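Before I ask anything, here is the structure I am working with.
One chain of protein is taken out of this complex; the other chains stay put.
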Amino acid sequence: MAGSTLGTNFKITTWGESHGKALGAVIDGCPAGLPLCEKDIQIYLDRRKPGQSNISTPRKEADQVEILSGVFEGKTTGTPISLIIPNTSQKSSDYSEIASYYRPGHADYTFDAKYGFRDYTGGGRSSGRETAGRVAAGAVAIKILKELGITVTAYTRSIGPVTIDDSHFDKSAIYTTATCMPDPAADEKATAYLKECMMEKNSSGGVIECVVEGLPAGIGDPVFEKLDANLAKAVMSIGAVKAVEIGDGTLVSSAKGSENNDAFRISSEGITKKTNHAGGILGGISDGSTLLLRAHVKPTPSIFQKQETVNKNGENIEIEIKGRHDPVIVPRAVVVVEAMTALTVLDACMANMTARLDYLKDFYC
Amino acid sequence: MAGSTLGTNFKITTWGESHGKALGAVIDGCPAGLPLCEKDIQIYLDRRKPGQSNISTPRKEADQVEILSGVFEGKTTGTPISLIIPNTSQKSSDYSEIASYYRPGHADYTFDAKYGFRDYTGGGRSSGRETAGRVAAGAVAIKILKELGITVTAYTRSIGPVTIDDSHFDKSAIYTTATCMPDPAADEKATAYLKECMMEKNSSGGVIECVVEGLPAGIGDPVFEKLDANLAKAVMSIGAVKAVEIGDGTLVSSAKGSENNDAFRISSEGITKKTNHAGGILGGISDGSTLLLRAHVKPTPSIFQKQETVNKNGENIEIEIKGRHDPVIVPRAVVVVEAMTALTVLDACMANMTARLDYLKDFYC
Amino acid sequence: MAGSTLGTNFKITTWGESHGKALGAVIDGCPAGLPLCEKDIQIYLDRRKPGQSNISTPRKEADQVEILSGVFEGKTTGTPISLIIPNTSQKSSDYSEIASYYRPGHADYTFDAKYGFRDYTGGGRSSGRETAGRVAAGAVAIKILKELGITVTAYTRSIGPVTIDDSHFDKSAIYTTATCMPDPAADEKATAYLKECMMEKNSSGGVIECVVEGLPAGIGDPVFEKLDANLAKAVMSIGAVKAVEIGDGTLVSSAKGSENNDAFRISSEGITKKTNHAGGILGGISDGSTLLLRAHVKPTPSIFQKQETVNKNGENIEIEIKGRHDPVIVPRAVVVVEAMTALTVLDACMANMTARLDYLKDFYC
Partner (left out) sequence: MAGSTLGTNFKITTWGESHGKALGAVIDGCPAGLPLCEKDIQIYLDRRKPGQSNISTPRKEADQVEILSGVFEGKTTGTPISLIIPNTSQKSSDYSEIASYYRPGHADYTFDAKYGFRDYTGGGRSSGRETAGRVAAGAVAIKILKELGITVTAYTRSIGPVTIDDSHFDKSAIYTTATCMPDPAADEKATAYLKECMMEKNSSGGVIECVVEGLPAGIGDPVFEKLDANLAKAVMSIGAVKAVEIGDGTLVSSAKGSENNDAFRISSEGITKKTNHAGGILGGISDGSTLLLRAHVKPTPSIFQKQETVNKNGENIEIEIKGRHDPVIVPRAVVVVEAMTALTVLDACMANMTARLDYLKDFYC
């Protein structure tokens, strides 16, 4: 089946492999009239780009995006926007060895099981590089949401045992620390922890948190197209994510109703809630509070320790992976979570415009 | 937008409100030739049915399903299967009061925000009764999966602070304990805990776990249609679920790569893994191990304590909810998780049949 | 695959067989706030109902629709509207014979080829009765379009050699003549022609025309989701339709550009066209003129003459079909064309509401 298209109204299709000629995305259904240039997208790709710190793979990729269609005289035309990001640093020769065995924690085996063979260079389509297309498309969604007064902000909540201190939350640090932590003290500790991991040829997991502010109440649909359901799908579809939480998330299972319910209150701003255990979503529909989700990201599976696995000839072997690998996936995945959240929220906002007959009458009569 | 349809090949559409005339589901894309009768479905609906224990709402609903189409001489014909479950215990008069305010933790406010008004009787479409249609459709998916050697089993992992002891796992207890815990000792403790909750007019959350056995490697698609992404959506779309975990789930964020990677080994059964931290999915595709997921369910929002909220006139008020409400959602949601998992897995299995040109050639040549 | 769901924003799913317990449709994505009762739908079903004239099958069906969900206190709630039409006149015993062979011009053989067996009673899902669900759902679409100032009108253009005279066009006659011709003189001739056909145990084809008035310019999408492409699909999906034309239709292939182009002119009503060869659609998008389409309907395949075919045992045989059959499909299909056109146009109107960033800003800012 086709698995590289997402969204109903704002629909994206991504393509490309780690070591192919290029990666890209096609956005279909982008509203006409949005001012758009490469720079709008590049700033998001730059946040995902490898080789930017000593806790990131030294692979250098320019990750320069080019807009091939859908923009005319600086504005989107309503027709598909094709985005391309050429690959410039493919060292396919590195991969002759891994062609012959299955790396633990990777999709090598499952791709073979599904398709009969695989593009083994750099993980092919299962590489984290696949997310470049998502980020490029997400940048356009983020720009549209901003025009509607809605902002999406993701950051690193924890790396291994190191968690940010909410009382020291410093948003600007997201964009300046190598860990993307909004807390410079935590960033320092996490960096030290990662260096330890690297010394022992190991890697670390972590948590990414994402908040959406300015989202009006009423976005999302009942039943299967709940806003949280689509967010869970969007975020879980990012390679290394193994759990998704909305609001209090896993805490709800040990909570009591009196602790978990958010009281409604009326104020000068209209109906608000005293607390936000729900994370801004009730019954699958936004409630006007800050939307909050968390993604749990597994440690980079490419570690340099000796590991057991199976080779092509069906023999048990021991391997030591070589090459260029991040000791932690989290910092580079922050902008991916931001992109996936924005794509989901925008699609839901567009769907919501036909929720009432009055909306149709206002539009057409 | 339309939000009540799920699936691509095995597509279901559910409909119905808590206090309407009936609830139902239409299954479109069910393969022809499956022996099917009402009883096949009824046994699953009976597991979801209210009023079966003293930790469940006393509302009595027969929840009798009828097959209206798509079955001829005892077998599915390949055309849509329409399933209907009449509502028999609507006491709409109960709801005159809640029409006037927003219950905390419920979707009353968000439905109003979206649609301008709402069916306030029993929560309308946002009621847990909505899941009856899912369970009915899921029963058909489960039956097909069984024919393929794939079984789906969900159960209660925890209620409030009480968790099952895996070393005492007793599958049969799932179907005999009121909590659906596969551990009679834990069931006893959980029941006692729930009685406490009820005495203090409170409610409890809990965790549902679901395993899929017999699933071959290769099911699921890369990128957006990852098997875990679709499972996350399917499970998060169940009313009270606030977090979804695959395999080790939230634990991965504090793990190291050496702890989280599963080594591949060759054995008489082919390629297997020494451990299963991944929960049976790598790169969005099943790896042949047991698939494992967990859903964190919030406490029933309808509690009988005094709560703050806002009424229709925009005034802050205090309310005390009355009526018939479960002190915990978990036991009745177990079969819903099972249904949603089965629907997702079956749809992915069907999609997988076109993954290779050789499959098409085997079929057509 | 699933084939009984249509539409993106206004999505319908139909179900039911000719001789099953009932037929029905689920509408998902109907905007909230539309006043709706059974009568709104019944008037359309009554136009499709059999047994109303001597050129229609004598089978009597009440075709009484019931709304099971999605309407609260007389208005649509935005959640799925489930419509059910019980079958009351199933004479399954009639069909023992046709179970054993393939009727020429019917789908008996192709259903067997696809599914391995078939519900042979009255054609099962391939029966014209399947369209009852379409008409019920279409009635709701028509009602919404009316609220937006858009009307859809279908009628019989020709039966066999008898064509209406446009200069005598009388709209009211659509609803009073047995042929649904807007020209009583043509109706008389066509009725006489059909009686001849019946006398020679034969049947006749015909043409249905449909016009949409009040449709603003800008509806429909470029490329694959062109308004005319979706109309062609919707209308061709009606059982007996073998050709679909838009505007001048087949005439364009023998025309010259100077004859076929419609000149634009400015008037007090804005931009209009001097002619309408295009039938109201340019580049897949409505141009503000009257939308016009035609469906060519084949003669009823059930004729009482001797016919050659093959039986279950793979033998060449001769058959004489018995039972109750219309000598012409056209008059009862008129309202089906109307329904399919309305469903398509409404879905396109809803999609169009997100075409420009300004529309989103008007809605959300």
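Labels for the chains are A, B and C, by order of writing; each one numbers its residues from 1.
In this text, a contact is a pair of C-beta atoms (placed from the backbone, for glycine too) under 8 Å apart; a residue touches a chain by one contact, two chains touch by 3 or more.
The structure presented is a predicted model; accordingly, all values stated were derived computationally and were not measured.
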| item | value |
| --- | --- |
| Among the chains presented, those that the missing one touches | A, B, C |
| Residue in contact with the excluded chain [from C:Thr121, C:Thr309 or C:Thr341] | C:Thr309 |
| Touching residue (missing chain; options C:Gly33, C:Pro50, C:Pro80 or C:Gly160) | C:Gly160 |
| Among B:Ile55, B:Ile144, B:Ala173 or B:Leu343, residue touching the chain not depicted | B:Ile144 |
| Touch residues of subunit C, complete complex, unshown partner | 1-6, 8-9, 14, 102, 104-107, 109-111, 113-116, 125-126, 130, 158, 160-161, 197, 202-207, 216-226, 228-237, 239, 242-250, 252-266, 271, 274, 278-279, 281-288, 296-303, 305, 307-310, 314-316, 351-352, 354-356, 358 |
| Subunit B residues that touch the omitted chain in the full complex | 8-9, 29, 31-34, 76, 78-79, 144, 147-150, 216, 222, 349-351, 353-361, 363-365 |
| For subunit A, the residues touching the chain missing from this view | 1-5, 7-11, 13-17, 20-24, 26, 28-29, 32-33, 66, 68-70, 72, 75, 77-82, 84, 114-119, 121, 124-125 |
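Going forward, only the chains that are shown with their structure count from here on.
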| item | value |
| --- | --- |
| Subunit A-subunit B separation of Cα centroids, rounded to whole Å | 26 |
| Computed distance of Cα centres, subunit C from subunit A, in Å | 45 |
| Junction residues of subunit B - those touching two or more other chains | 1-5, 8-9, 14, 114-116, 125 |
